[in-house]
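Heads up: the structure comes next, in structure tokens.
A single protein chain has been omitted; all remaining protein chains appear in their positions.
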Amino acid sequence: MSRYFRAEIAENRQLNRDYNLLTFIPSGGSEEPEPGQFFMIGRCMERTPFRDLYDPFLKRPFSIFRITPVGCQILYRIKGKGTSALRDAGEGTFLDVIGPLGNPYPMPEGVDIPLIVAGGIGIASLMFLAERLAGRAYIFYGARTGDELLFMDDLRGYAKGLFISTDDGSIGKKGTTLDVLNDFLTRCSSPVTRYLIYACGPGQMLKAISEISRKRGITAYISVEENMACGVGACLGCAVKTARGYKRVCSEGPVFDANEIVWSDGYELSSKHRQLKT
Amino acid sequence: MSRYFRAEIAENRQLNRDYNLLTFIPSGGSEEPEPGQFFMIGRCMERTPFRDLYDPFLKRPFSIFRITPVGCQILYRIKGKGTSALRDAGEGTFLDVIGPLGNPYPMPEGVDIPLIVAGGIGIASLMFLAERLAGRAYIFYGARTGDELLFMDDLRGYAKGLFISTDDGSIGKKGTTLDVLNDFLTRCSSPVTRYLIYACGPGQMLKAISEISRKRGITAYISVEENMACGVGACLGCAVKTARGYKRVCSEGPVFDANEIVWSDGYELSSKHRQLKT
Amino acid sequence: MNLAVSIGSLKLKNPVMTASGTFGYGEEYSEFVDLNRLGAIVVKGLSLQRREGNPPPRIVETPSGMLNSVGLQNIGIEGFIKEKLPFLRRFNTPVIVNFFGDTIDEYVEAARSLSSVEGIHGLEMNISCPNKEAGWITFGTDPKATCDVVSAVRRVTGITLIVKLSPNVTDIALMARVAEEAGADAVSLINTIAGMAIDIKTRRPRLANVTGGLSGPAIKPVALRMVWEAYRAVRIPIIGMGGIMNSEDAIEFMLAGATGVAVGSANFVNPTATVDIINGIERFMAEHNIADIKELIGGIVCRSQS
Partner (left out) sequence: MNLAVSIGSLKLKNPVMTASGTFGYGEEYSEFVDLNRLGAIVVKGLSLQRREGNPPPRIVETPSGMLNSVGLQNIGIEGFIKEKLPFLRRFNTPVIVNFFGDTIDEYVEAARSLSSVEGIHGLEMNISCPNKEAGWITFGTDPKATCDVVSAVRRVTGITLIVKLSPNVTDIALMARVAEEAGADAVSLINTIAGMAIDIKTRRPRLANVTGGLSGPAIKPVALRMVWEAYRAVRIPIIGMGGIMNSEDAIEFMLAGATGVAVGSANFVNPTATVDIINGIERFMAEHNIADIKELIGGIVCRSQS
């Protein structure tokens, strides 16, 4: 069972303006992915319409969203040219896939009470975990507006408690998942309860999570993103700064303990690059 | 009525392993193409699946094959990555098209007896002419094997006389269109008959046509091919050597008097490029 | 909203011009583009005598780009002035003539004969075409030779003089500085990068000239880097080009330090690329309330935020 395989698109369903749910069938099977792992997905270059076309060039990383009887699913947001091209790939189109890659979310121990915190597309990496932890986890899920909230019924089914929020208040509480999470932690904390946070979402949210984690002394696992070339640890392109130096998101991550990450705006430019003019 | 327009694919039918017939509908109409003219066709870059994808980069030149009530037709052979990608463009896909471009085949005068000579995909540029000259022209059409011969019924309908040949003899006379043409000219020439040749096909065939034209003193119009970038005379990339210096296939051509062309294998390398080694 | 920029003594209504050799003599695209909308029209490179150019094939497509070995075919300065210029005079868009020679004298000759012609508003010296004999390429790749030829031309022309730099050099900043010191009013970059392709079936080069010039989106990252390096080295305006396909690309070049941008191979793929880019820049400025396009020039943020 190779981690590099050809897959056929079984379904590529548009969920709303920005999100698609893609189901692919690995020809010859693939390893069982664990929650938090990801695939590098690109067009099959041995067949038209993509034969020997090199733009877009690199594969794209996508988290395992869920496993269905049909195949593996990824939930993806249409962002740039790669995901735009992917959106237009119809049923039966072949993809070349590497994976599952990276480290899964560490499973909670018996005493832990898992808190799943998803911001926007962050749900793509956490749905599979929510399913695993069905009945055990409190789920905090937020988006900009209500119609960006997806799979609410499934989440309701999995969650011990479901806390929804939207920036515009169209559904759930008006505000961010962080507000809701903080309320919850303030209300429901006690010396005996041991929470464990799993979070995925925008960088700013993850940064805030790591502060919450530090302030409240709650362990938090976050899935971080960086541009990737190889996905297998070879190119050193996906470096993220941690307390122990640069780590590869694709290999040491994508899941990290929030406290390991050294946050920066990612633009610590070497002085030589300060501009001479202006 | 602009010569640069968006067009929608109405049909993209596979005729055999190597040939497709594509019908496109110019949005907002287009100028009426004349036999021998061509279009520069590329993917519409303002819309997915091709938004901002630059490989393949250039547009491709294709002769007008025919006009139907639905739209303009081109007959194309799957050659490399551009035509491969085009083959996979489905109904409703948008194309960006420049044209009609270049000079049409000069129409015969009353006394002329037109001889249409098509080798292989050469028929793509001559079918429209055959239709125009219905009932007047003798048509010589050849291919490597029988199943590469297309639109025989239509040709039979248009031709005053139809002469078919295949390299393997599977259909029609065994041999090349040139053999058949030479037979014909030898048999059916007289001081009074004035023939006029229209030819399109492989370079070697066109070269032979120009010899026939010179030897027998018959005017021959041939449609030649060169790699093109702009198609409109701006880049000077499509130069072909003629008695009057380099001419642009897209602007002074693609139809030339066979005697104008100075034939070479297209590799007159400047001495500076002779290799030092070996 | 002000899109006007200045290159030497030329006032352009917007920074978008055509890249020499990709827009013919203007006429070829006048059917698709309202030439009055362009910042400037830069015509195909001219020499004193007309040139035949290289044998075909002259064009080969490459991934996200193309190679050309047209070899500076042109109708000659006289032919241009007689046959092409009258048409261009009908538009109120500055005409910049790209020219070249095989010797300093030819450059000087050419510059002289172009400088006082009604309807020619600026000159662009091509010292960088990779399609010519080795002895020639040194103009654009040897600082001394560049200095000599630019100084000589500067002496005989008073109109705006743009020096077009070759990317096939070790230090583009140095070459830009040399051009500036030799009296150029502006530098334009980049010209095509020398490249080649081989047909493995015939074992022959895909271009009869064996090597050609690479252009298109493939070279954009290199062009952008060179513009940024040149911007930090000189005070004269820079005209940036190399793979500009849309307004985002054009803005990228301006942020890197370009005062003007030239659209080249994009014209082949989209004959209305130039006006599409002008419209796109206007939209961008409106969205981001940028009153004056000059705010963009060199606007890249390279200072550490931490």
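First chain written, first letter: the chains are A, B and C, and each begins at residue 1.
FYI, a contact is a pair of C-beta atoms (placed from the backbone, for glycine too) under 8 Å apart; a residue touches a chain by one contact, two chains touch by 3 or more.
Because the structure is a prediction, the values reported are computed rather than measured.
Asker: Give me the visible chains that the unshown chain touches, in label order.
Answerer: A, B, C
Asker: Could you tell which one of A:P26, A:G42 or A:G201 touches the chain left off the display?
Answerer: Answering carefully, the residue with contact to the hidden chain is A:G42.
Asker: Which residue among C:P57, C:G195 or C:P237 touches the omitted chain?
Answerer: Answering carefully, the residue with contact to the hidden chain is C:G195.
Asker: Touching the left-out chain: which of C:R37, C:R50 or C:R204?
Answerer: Checking the options C:R37, C:R50 or C:R204, the one contacting the hidden chain is C:R204.
Asker: Give me the chain C residues in contact with the hidden chain, please.
Answerer: Residues in contact with the chain left out: 62-65, 67, 141, 168-171, 193-198, 200, 202-205, 210-211, 214, 216-222, 224-225, 228, 243, 248, 251-252, 255-256, 284, 299-302.
Asker: Applying the definition given at the start, please give the residues of chain A touching the unseen chain.
Answerer: The list for chain A reads 2-4, 42, 45, 52, 54-59, 96, 98, 226-241, 245-246, 264, 266-270, 272-273.
Asker: Extract the touching residues of chain B with respect to the undisplayed chain.
Answerer: For chain B, the residues touching the absent chain are 54-55, 264-265, 267-269, 271, 273-278.
Please note the rule applied: only the chains that are shown with their structure count from here on.
Asker: Cα centroid separation between chain A and chain C, in whole Å?
Answerer: Roughly 45 Å separates the two chain centres.
Asker: If you average the CA atoms of chain A and of chain B, how many Å lie between those two points?
Answerer: One centre to the other, that is 52 Å.
Asker: Where the centres are mean C-alpha positions, what is the separation of chain B from chain C, in Å?
Answerer: Once rounded, the distance between the two centres reads 35 Å.
Asker: Check each residue of chain C and list the ones that touch at least two other chains.
Answerer: In chain C, the residues touching two or more other chains are 63-64, 217.
Asker: I need the residues of chain A touching at least two other chains; which ones are they?
Answerer: Each of 54-55 in chain A touches at least two other chains.
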